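Comments concern the structure below.
Left out: one protein chain. Kept in place: all the others.
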Amino acid sequence: MARFLLSRLAISCLVLIVVSMLSFGLFHLTGDAALAFAGEDTTEAEMALIRERLGLGKPIYLQYLVSVEKLLKGDFGISLFTQEPVIGLLISKLAVTVKLAAISICIAVAIAIPLGVISAYSYNSWVDWLVTFSVTIGQAIPSFWLALMLSTFFGLYLGWLPVAGDGSLRHFVLPSVTLGIAMVPALTWVTKTGMLDVLDASYILFARAKGLSSARIALFHALPNAILPVISLLSVQLGQLLAGSVVIETVFSINGIGRLALVSIQRADLPIIQSVVLCLACIYLVLTLLADLVNRYIDPRLRNQ
Amino acid sequence: MRGVGNLSVDNHRDQEGKLSMWSKRKKFLFGLSIVVCFLLIAILAPWITLHDPYHQDLSSRLLLPFWTEHGSWEYPLGTDELGRDYFSRLVYGARVSIAVGFIVVAISAPIGLLLGIIGGYFGGRTDGVIMFIITTRLALPVVLVTLAIVSITGGSFVVAVLVLGFLFWDRFAIVTRSATQQLRNKQFVTAARAYGSSHAQILFTEIMPNVVNQILTIVSIEMAHAILVEAALSFLGLGVQPPTPSWGLMVAESRALSFFLPHLVTLPGLAIFFLVLGFNLLGDGLQSLNRR
Amino acid sequence: MVRNSIRVAQRVTFTFTFTFVAVFLGAYSSSVQSGTEVHVGFLRETDFIDRLHTDSIESAALSLAVYDTLLYRDPKTKKFSGLLAKAWKWNTKRDVIDFTLREQVHFHNGELFDADDVVYTINQVIDPANTINFRQRDNSFGFIQSVEKLSDFTVRVRLKKAQSVAEDIFATRLIIWPKDYTRSNGGHIVHRTAPIGTGPYRVAEVSPGSELVLLENEYYFEGPKSSASLERIVVRNVPDVQTQIAELLKGSLDFIWGIPADQSQQLALNPAISVSYGKGSRITFISLNSKAGKDNKLADPKLREVIALSIDKKSIAKYLIGNEAEPLVYLCHPDQAHCINNSQESMYSFDIERANAILKDLGHQIPIVLELITGSGELRKVAEALQYQLGRAGIRLLIRSYTLPAWRNKFLSGESEMSLLNYGGDIYDLSATVIPFFNMGHADYARDQALADHLSSAAESVDVVESDKSFGEALRYIRENVYTIPLFTSPTTFIYRDIIEYDSSALPFPEFNKMKLRNEGRAR
Partner (left out) sequence: MDMYSRNRTKPVLSASGLTVEVKSGNDKLLLVDSVDFQIYGGKTLCLVGESGSGKSMTARAILGLCPKPCQSYANSLLIEDINYVRHKRVQVSAVRGDRVSLIPQDPMGALNPLLTIGRQMVEGFLYHKKGTYKDAKSKALELLSKVRISDPETRFAQYTHQLSGGENQRVLIAMSLMCDPAVLIADEPTTALDKTLQLEILTLFRDLQEALGVGILFITHDFDAVSFVGDYVNVMYAGQIVESGSVTDIMHSPAHPYTKSLLSCIPRLDQQNHGKLPSAIEGTVPLPVSDFQGCLFYERCESAVDLCQVDPIELRKIDKERHSRCIVDVHTIEE
């Protein structure tokens, strides 16, 4: 187990280094970062002062090392516009997005897992056909458009739910439903195929031959085996969710990390973009590692690989 | 070994052969027909539209579609905020979306194919490197990276397509890699190796043809994926730039009026939905037919 | 015209049912809190709420409520009267002004207002080290030379040279900070998160970029600026027009403004909602980069004239903008003093054939590609209309749209070819709205020294007839050289639920201290 952890951590660090190089490269592609930093009517002398302070004079790889050193010390630099330290901004916005992602995952799991199990148990019946049909439909719906439709219908016409902002929990209902629905098709399909393979397995028949009740079989024998592929998919989907929620956060004007990235992109406020990309990459790696650990815990066959 | 010996020989799942084969072929044909009719719409756009999609007539802004009592057949789907015929913009929008689907896949498929085959076939350390590249790509949040790049170069159709093209190859790489690995263990590959044929020969004669048909199935699903992401990018204003008609952009532009004139928002959304549905069904159908 | 009336009729039936139903539901669903409270929606977020740091219509509205200026200009009569300064006296050359300050005035934190606060604030503004922090510092306060305290309640301000816009600035942009509070809390930056002023409303809480709560300042002194008539105002930044309308109809927002014509016309049809317009001095125009530069195509005045000729301002103003917007010929708002727009000689210059003819013999290879930077929202729609109209004259226009901060940075960097912007607010003196674009500063895309000198001398002349003539000449000169293409006035729409009583003045932003709840309307 330790060897597995060590090798995975090594790979993750390597990936992070490459990602930080990529995002650092983005930062430098903008040409004169000093102007973006200084803003208007600064004299040439002041510009030189700022360039010096930002260390832009030095060759690129030196600058990169300096920025990595600063990153390791938790100093993500400061935003060009609000002069706020990026780290504080990042954490507050990330909290909102994580809250949104958590609720969306719960909705997606609450819908997809039962659907997957039901359509597996009633394979080839009209129930199964109905589930597959709605999953195919769900896969094709563009999430930003669904967000608009939901907010227009439930928010405006019926007025049941708030349409914007991230104040109370009620504000999170529509956005997380939209994100949840976007995740349901893939999750249902994986659960269904996982469940079908398990129900075919001979240990299920043998368990029934031992006289165990079908509920006990489903809970202790079928579900643990079927859940393995679902967990790895969930970790990938959660990673994509954090990055992909920029659209939903824009429609429902939720101050999450996605909107922060979009706003700072429109303002060409690149210290923020760089740290957001890095932070999301970090989260993705942690999540996939977590999923692997959970899988290794559940499935003994993986333990000694 | 599946099932408890021949206890499962008459397992109910095998008997559904006839029924599901038919539904799979139906799914494939239905998907194909949707995609073909969108292709026709895109190609025949100039002939089936009455107005030029770029022509603005500010005096006839926001006319209602024909099904409302004030609607007229001169502008069947009414006009948008700048008095442009909405029907012709929807039709020309098909060109943008289909073009995005094809170009993005045309760029990403070869990259994915190449990486997958090299990784799958050689295994060992090269496979480790390929997996490292794939993991790095998966760690990068696609939408944000695209946004960041587009913000530097300024949003435009070409930029969006190129960026998506160079980011979308992960699915191709993974599928090819696993397919190649399976093939590599098959006897006929080791046999070919025994005849002394070179790696390149094996790759092209043995591995490539089998892998390609697996790739074909996910081509259409990846096209659907590309269309969705491009629409989202245009919706955020960083994909296709005005005045080019793009469905994502049209949804964004008419968003402020979605309360009063809902058809302006609904129609492009539906168009994206059906095109993506078509590609998905085509992909699913291909995948299941291929598996037989 | 027939089509137009049908269109209006068809909209009535279509939207009437929805909006009425929604409002009814809205009123029902909004939670009732104690005390009179109004929720106001802002489309654009502002990082600073005081007008010293940023001069946008958002900061103007908030500064009017939270801070006070030395003088006060009545928006309707446009006459000046004393606010924090009981009285003020110019010397003969009008380059020195003495203010006698009002007594027993307290800041929101209880600090007594006196001459030290005025001296401290003015010194902050004119201190060159603070250039980065105060936007458009030179344009607005460049003319102030120094300030000195004569006694506890008298102050003397010396100008570099006489400026007709001086009183305007003292009445709008120059708000007064509490000296002790600001100094002991880390300087002017504290006003970003915890602003303290003397105005009719004090700030309860600020979460920058999303929400701001104003509470009634019970101890506001009796003065020309009316005191608050609402106990609590919540200002919420909701960047999406669509969502603001929804929240208005649902009742979670009571007052929204700056809504484009399409929506405001629809909302006006709803009896439960009132719509009014605030004109102010705000206009929309295009600034052309006429600087002589190696590959600057627009340096050629002929090409600039082609652009001016190919734009159909009348149809954009009438159909696209609506809201009583009027097309313009000169770079000024008809309500502004010295503005010659409404004189008979206003030629109307839309002539596409002549434009093509000129372009042909200019010899440029068609299509000429130009880049236009614009803000997002309504300006972007105007940009797309311009794109089409210029396309008819063989000019391909690339549109780059940004949010306000990013746009300002791009515009002031001096490299943008064409920039679409709206400018002006509550300052009526022509020098405040024209000079910033022709004073050889960052926003000056003409770099015409003669014009700059002419304008600065016009600003100094105190005699009305004489400044009328010189400003007139300047406007005509700008027009001939097509340094800018004025498009139309852009009045602001105020849309509020019927429980609110609000007499919209001539200001292009909401005056919080003029908002009242109809007595029979229930408390919020």
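So that you can tell them apart, the chains are marked A, B and C in the order they are listed, and the count of residues begins at 1 in each.
By definition in this document, a residue touches a chain if its C-beta (ideal position, glycine included) is under 8 Å from a C-beta of that chain, and two chains touch if they have at least 3 such contacts.
What you see is a predicted model; the values in this text were computed from it and never measured.
S.K.: In the full complex, which of A:L26, A:V98, A:L205 or A:C282 touches the chain missing from this view?
M.R.: Reading the full complex, the residue touching the unseen chain is A:L205.
S.K.: Using the definition of touch stated at the top, determine which of A:N225, A:Q240, A:S264 or A:T288 touches the missing chain.
M.R.: Of the listed residues, the one touching the omitted chain is A:N225.
S.K.: If you put the missing chain back, which residues of subunit A would it touch?
M.R.: 201-203, 205-212, 216, 220-221, 224-225, 298-301
Everything below uses one rule, namely that only the chains that are shown with their structure count from here on.
S.K.: Quick one: which pair of chains has the most contacts?
M.R.: Going pair by pair, the biggest contact count turns up for A-B.
S.K.: Cα centroid separation between subunit B and subunit C, in whole Å?
M.R.: Going by mean C-alpha positions, subunit B sits 46 Å from subunit C.
S.K.: So how far apart, in whole Å, are subunit A and subunit B when each is placed at the average of its C-alpha atoms?
M.R.: Centre separation, subunit A to subunit B: 21 Å.
S.K.: Between subunit A and subunit C, what distance separates the C-alpha centroids? Give it in angstrom.
M.R.: 41
S.K.: Which residues belonging to subunit B are in contact with no fewer than two other chains?
M.R.: 255, 258-259
S.K.: Residues of subunit C that touch two or more other chains: which are they?
M.R.: Residue numbers touching two or more other chains: 18, 240, 246.
S.K.: Along subunit A, where are the residues that touch subunit C in the complex?
M.R.: 35-36, 38-42, 81-82, 151, 155-159, 162-165, 251, 253, 255, 263, 266-268
S.K.: Show me the residue ranges of subunit C that touch subunit B in the complex, using the header's touch definition.
M.R.: 3-4, 6-7, 9-11, 14-15, 18, 240-242, 245-246, 260, 262-263, 266, 312, 315-316, 318-320, 376, 380-381, 384-385, 387-389, 391, 398-401
S.K.: Which residues of subunit B touch subunit C in their complex?
M.R.: 54-56, 58-64, 68-70, 81-83, 154, 237, 241-243, 255-260
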